[in-house]
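Only a single protein chain was left out; the remaining protein chains are all shown in position.
Right, subunit A next:
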Amino acid sequence: MRLRQTCSQPRQTPTFASLLTHSPLLIALPICLLLATGFVVVGVYTERKVSAFMQDRLGPMEVGKWGLLQLFADLLKLLQKEDIVPRAADRKLFLLAPAVIFASVFAGYAVLPLTPDFQASGAAVGIFYLMAILSFDVVGILMAGWASNNKYSLFGAIRSVAQMVSYEIPLGLTILCAVLVGQTLNLQELSFQQGIYSSQTNYLFGLKATGIDVSDWGGIFTWNILRNPFLLFVYVIFFICTLAESNRAPFDLPEGESEIVSGFQTEYSGMRWALLFLSEYAMMLLVSFLGAILFLGSWNTPLPNIGPVRLADWTSGEPGTVWGNVTGAFWLFGKAFLAVLVQMWVRWTLPRIRIDQMMYLCWKVLTPAGLVLLLISAVWRLLMV
């Protein structure tokens, strides 16, 4: 709401936009919950079909047309399963842990700008809050691993925590690179900067010295990866770190089946296990959204205006209008799903790395690279103004 006043033209149709902005909590909570749970349905089906395609199989084919109802059959099975709590487990913590994990991932959705008018919380510390709440995930995982009172669970939890705490450092450095270019912690402000509705002037590659004003071109030319071309490398590091943060292959050591059964999830069954699964997919989607917002132009269209062919104007409506929100959501979701597809591609291509390789990659490759790129981004920012 505050942003709309500073960043763009006055709103045109107040009805739809005001619904999104005036009662953010009432609207945002069900929307984000639906998004996170709905994504599991889409994500699991996609993952199965993608992995099947990559391994020259067919994937689920039996339940419904093209196996579309497979996940619902699985959900029915999970619902009927007994919710087992081991006798020697710490009952209260064991039951609470999946809820803590899901809550900490889900709380991250609060600061995501899903469309030009929709952001559940316009907190000034947006991205910083997101990092804090994501790091809280490890407490839930430790709770789950310790409360299970099982060696494999505890090993899995410890591995997971070591991995997540380590990868937060390069992740933080990469996020800082993008924040340096945008000069704000609020994700909605970062989004506005990367398109035709920006209040600032954007130059080609962000360099003022070129004198080529691309504010009107919009499209991919105003995305952060072109406002500072080095951010493309930063995005690669960011992507690797987010794979580790969401415990996805090749960083799935915490649930390495061949070594420690399935890590901190070993003792969970039924709906509680489903909640852990839901958290993993919600995390995948959250980090994909974050990558799209920070580097890939957020809800802005990739198509630029070329002379009289106003592709950017045609494919992105004005903020405040229904069309603006529909196109914004379309582009952001499209980018996020592409990132999710790449996550799946990586998972079914690369073998799991060893724990020493995981630590080596984080501390001796990604962290120094992140520091160098941070320096370059800072210098680039000086050239932008």
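Convention: a contact is a pair of C-beta atoms (placed from the backbone, for glycine too) under 8 Å apart; a residue touches a chain by one contact, two chains touch by 3 or more; residues count from 1.
The criterion applied here is as follows: contacts and distances are computed from a predicted model.
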Undepicted complex member, UniProt protein name, chosen from "Nitrite reductase small subunit", "Hydrogenase maturation factor HypC", "NADH-quinone oxidoreductase subunit J" or "3-isopropylmalate dehydratase large subunit": "NADH-quinone oxidoreductase subunit J"
Contact partner of the left-out chain, one of A:L35, A:V50, A:V85 or A:V138: A:V138
Options A:A123, A:L204 or A:M271, residue touching the unrepresented chain: A:A123
Residue ranges of subunit A at the interface with the undisplayed chain: 90, 93, 123-125, 128-129, 131-133, 135-136, 138-139, 142-143, 146, 154, 158, 161, 165, 169, 185, 356-357, 359-360, 363-364, 367
